[in-house]
Each structure stands twice: as structure tokens, then as C-alpha cells.
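To start, the structure itself, in C-alpha cells.
A single protein chain has been removed from this complex, and every other one stays in its place.
Think of it as A and B in the order they're written, each chain with its own count starting at 1.
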Amino acid sequence: MVPRRFSSAFRMNFDLFFQYLVAGITYGSIYAIVAIGFNIIYNATGIINFAQGEFVMLGGMIAISLLEHLPLGYAIAAAVLVTMGIGAVIEILFIRWLKSPSVLQMIIITIGISILLRESALHIWGESIRSLPYFYGNEITTFTLGSVHVSPQVVWVIAACTVMMGGLSAFFKSMPIGREMRACAANRTAASLCGINIRNMVTLSFMLSAGIGALAGCVMSPMTYTQYDSGTSLAIKGFTVAILGGLGNSLAAVAAGILLGIVEAFSVSLVPLAFQDAIAIAILLLILFVRPHGIFGSSEMAHLQDF
Amino acid sequence: MRIRKNLSLAALCLATVGLHLLIVATGTQFYLTQLTMAAYYGLVVIGLGVLMGYAGQISLGHAGFFAIGGYLAAALTTRNLQPFQEALPVRMLDCLGLLATGQDIYGAALLTVTPWAACVLAVLAAALVALAIGVPVLKLKGHYLAMATLGFGTIVYRILLASAYFGEADGIVEVPAFPLLPAVGRFGPVVISGDADHRILNFYVAWGILILGIALLLNLIGSRVGRALRSLHSAEAAEASGIDTGRCKLQVFVLSAVYAATAGVLLTHFNGGIGPGEASVMKSVRYVALVAVGGMTNLWGTLIMGVGLTFLSLRGVFGAYDDVVFGAILIAVMLFAPGGVLSLRLKEFAYRLIPGGRS
Partner (left out) sequence: MSGVDHGQDQEPLLALHDVHKRFGGLHAVNGISFAVATGSIKAVIGPNGAGKSTLFNLIAGNLPVSSGAITFRGQEIQGKKTHQIARLGMARTFQNIKLFHGMTALECVMVGRHVQSRSGFFAGLFNLPATWKEERAIRIRAMELLDFLQIADLAHVEASSLAFGQQRAVEMARALAAEPKLLLLDEPAAGLNIYETAEVARLIATIRDMGITVLLVEHDMSLVMDISDEIVVLSFGTKLAEDIPASIQKNAEVISIYLGENNED
């Protein structure tokens, strides 16, 4: 994936290189999941949900709170379900009954929702930084791969992301309701004429998107920690990845997510950590300016989209 | 049209004086500080209002321009240039008589830029950044434009937060007063500072600048270029009428950035400092919320709601729920009154609230 001369140019030994690579893939998988969350809602509604990052934060926070009463596995499952419920409620309250809202209206509404979720989190959980425990072992547990030490949580993250991707793909391909959602994405009017209830599909897309966001929030929590405002930067990175892969294209989002994760991981050796978020955003701006249809998308298609 | 505009401006001037008299009559002089600050924030909001309402371009990065203005003015008037005395830009400023000498709190010699020069440089810098960012950004629409401006705002925030030169999380403090006009005859000098002696003066300066700001914008909207701006919503027809829509958007974008940066400079001198919170995304979102409440194409509504709500927020009326209030305002306005609260027809509003009522 990364050319060899890249490593030698920075006089990086192989182990360090591999460490960065693993970190990049781990974070990249999470960005990909956030991006897919964007894509699911975008495909169903044409809306970019600016509150997507808050779903990730909520998943982590709710799981942490439930951990006092439930074992880890159940706490995570319950957190995902609760977040899905929140997603559904948001859609029903704020979006479902709008008649042909403008893009500007939808941007502002979803930004408002993200503020409400973030501030609610602040009032419920305070400003403290929390995290779920490591799913296996603790922060110093590692297993060795060749000569490299890898945290088992990395495996959890990658495995969870892979399973989610596989599950979603199966859902959209094989399940009748998944196929109905794809029909909605392809042509809303035609889908509606075929008797598909579009409004329910939109609600479902919010639930799905909230659910996978929450799951991502849970698996990443032990490594990245969770705070009431950790959603914003995740949302920007997830959006970067969604654009990089071409809006609505989830398979490309995976590749783009891992790409961004790796670039970000290696950038640590070049710029101070404090500027790391700025790197992802600079990449976002660059893509928007140069190739707004994504590195895998075609410009012909982009002309058809509203941007 | 022109008569109505002049009458409205005169009414605003009278309202300003009336506000002062009311405060004197009720003995609530402590409101003056927040009213002064609210006027400066109002300047940002009306500038953004023209960009959003007339040019139809959303910006989620206007706190960035405010911060560029404020931080540059603060840094240039506080950071010691003594070690860089021999550098070419510093020597040029010196030749032009734009440097001021003083002493820091330990009595060491301090060489800084004069507030006027710093103000011009800071606003100019914001204008140039807006120009550079605006060319590619304004080609985007909808979500892409929103994300790009959000990204710009976040980058400014991160840079300020991570740079020692800009004081990291503490920001810049001890920013000197801004002598706007020298003393003439019996009149004392006009100084922008938070000093209690200058409180009434600063109230009038801030509101005077706000009135000037809205007067200029009203001029613009009523002019040939203003008509072009208002036509941007139907871009195809505007282009066919020979209007360079890209250029028009860019001009308004830069103008609104200049408004934000000017407000940033003046408020920083008034407050005696600036912190990274001024550059945060939440601030940008708040400006958008204020424009939305006022009504996108209603400059007076934007002004009234912008100054009013900012004042309440600064007074701490919303308490710990300050951000929640603005988030809720955003949603409620977009759901129930996309044309702004002042354009709301209550009957229609009632119909929408009653399920099964005529929509």
C-alpha cells in the first residue's frame, strides 16, 4: 500500500513503520464506519447529517454508563440499540414531516441537532474524559506479530468494522428491506410508486446510521477515549473520507478511510500532534477544491449531484 | 426607498440614545458593557447576513475571520518586536512611524505596532485570507460549501490553540487600549477600552460603528451590485443578464470577512484580550443561528435579533444552557419560520402546530 521508498526516506525502521501502519488501519476503519454512516443517510435522503459524529460519541458514552449495571457485551449491545432509538426519534421529530426542505435548511437543522446532542451529553456526563475498558486484557496487553507489538483492541476494532461492513452489505443485498432502501436511494419517486414507504425508509436509515456509529464509538472508546465533544472532529474526518471515496459510495469509503488513517498516522512523524486534526481538514479542503467528486468518483456523476 | 432607509437609520440612532437614557434612568449602567460587546457581535452577524441572505452562501467559518482580526491585532500590539528590530518588515513599519515603544510589566523595553496600524494589517490579512479561501470555496454548493467553511474555521481554531505565539489555550491578554481619535479642543480622545471611565463613550463608538456598518450594507443592497447580488438565487438568469456570479459572491464573502475581522479587532481592544473560544466552531454556528432567526434576507431583523440575543447571552440569561438555546433556535427557526422570526405569521404557525390542521 505504501511504497518502500517512503519508509527509507524517513529513515524509519521497519517495526516503527509497521506500528504506524497498524495504527493507520485501525483509525482508518473507524473513519470508514463514520463515513458509511454519512453515506447511508445521504443515499436515503440527500442529506448530510452533521450530527453523525455525535452518534459515535453517544454510543461510547451510553455503553460506559450501562457498564455499571451490565456486562460489557450487553452494555455495548444496549448502547447501540438506545442510540438507534435516538436516531429514530430525531428523524421523526425534526425531519420526517418537512416538505421538500432546502439543502441550507437541512444543514442548519442537523447542525442544531448536533449541538443539542453534544450539550445534552455535557449535562449528563460532564466534561470528564471517559472510556470503556479494553475488551481483552488492558492497555499494556499486547501480542507480538513478528517483532511488532499490537494491542488486542486493534483486532477488535478491525474485526468489528469488517463484520459491520459485511453485515451491511448482506443487509442491502439480500434482505427485502435493505433492497427497498437501495431502491429509495436509486430513485425516490419510482420507489414510492412501487409501494415502498419512503418516510419509513428514511427513519430506518437514521437508525442504521446511528447504530453503526454507536458501535464504532464503543470499539474505539478504550483506545481514543470518549468525551462529550469528541464527535465534531470525527464527523469532519468521516466526512473527509466520505468525500474522498465519493459521496454515497461505501466500498470506496473503506479504502479512503484506511488511506486517511495511514496518512494521519505517518504525519505524526512530520508535524506536531496538536496540528494533527488540521492535517485531515487540510486534506478535506484540498479534495473539495480539486476533486469534489472523490478520488474514485467520476466528474460526470458529480454534475448530477447537488453540491 | 431611500427615504425609508434614512428614516430607519435615524430611528436606530434615536434608539441608541434612547437605550442610553433608559439605562441612566434605571441606574443599570453595568448593562453598557454587554451592550457594547453585543454591538460588535452584531457587526459580524449583519455582514454574514448579507452573505447568507442575499448571496445565498452559508459560512460556518466566520468565527475564523473574527479570530484572525482579533488575534492579529492583539499579537501585533502586545508581542515584543525588539528582537526582530533588524528584520525588513519591522524596519519598514518603523520608517512609517507605525511602531510604538513602551515597557512591559517588568520594565523591559517593549516595541509593538501601533493599534491603528495593527487594526489595518489585521483586517487586511482577514480580507486576503477570505480572498484566497473564497476563490475555491465559493465554487462549492450546499453541503460541500458548509463543510469547507467549517473546515476552514476549525483549522484557524486548531492553529490558534496549538501556537505558542498566540498563547495556546490562554489566548492573548493585556491588549492595550485603541486610541481611535486624538483629543480635539475641548473633546477628549476617543479610546476603545474596557476601562470604566470610557464606558459610555465606548457604548456610542460601538453602536456608531454598527450603524455605519448597516448603512453601508443597505447602500450596497440598493445599488446596481446589490441587485446583482439579490439575483444570485436564480444563477442561470443572473449569468444570462451578464452578471459574473462568481465575482459577486467573492466580493460579498470578502466584505463579510472584513466586517467580522473589524469586529474582532475592536472587541479585542475593548475586552483587553482574546481567547481561542472566539474561533470555535460553536461561535460560527451561533452567528449562523442569529442570521437565521433574524430572517435571511431581512437585514434589520438580523440586526435586532443578533444584538438582542447576543446581549441576553452575554448577560448570562441562558445560564449553562447557552449553547443549547442557540442549537434549539437553529432547529426551531428552520422548522417553523425559515424566513426568520420577525416574518412569522402566527396564524400559520398555529396551523402547523395542530396536527391535522391546514398546513
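The rule is short, and it goes like this: a residue touches a chain if its C-beta (ideal position, glycine included) is under 8 Å from a C-beta of that chain, and two chains touch if they have at least 3 such contacts.
Worth saying up front: this structure is predicted, and the values here are computed from it rather than measured.
Contacts of the undrawn chain with the visible chains, over the full complex, involve B.
The chain that is not drawn here is touched, among residues B:196, B:237 or B:317, by B:237.
When you scan B:16, B:245 or B:262 for touch with the missing chain, the hit is B:245.
Counting over the whole complex, chain B has residues 216, 219-220, 222-228, 230-231, 233-234, 236-245, 251, 255, 297 touching the chain that is not drawn.
FYI, only the chains that are shown with their structure count from here on.
The geometric centre of chain A is 34 Å away from that of chain B, both derived from CA atoms.
Considering their complex, residues 56, 58, 60, 136-137, 139-144, 146-148, 150-152, 154-155, 158-159, 161-162, 281-282, 285, 288-289, 292, 320-321, 323-324, 326-331, 333-335, 338, 359 of chain B touch chain A. Against chain B, the residues of chain A that register as touching in their complex are 48, 50, 94, 98-99, 101-105, 107-109, 111-116, 118-120, 123, 232-233, 236, 239, 243, 272, 274-275, 277-278, 281-282, 284-285, 288-289, 292, 306-307.
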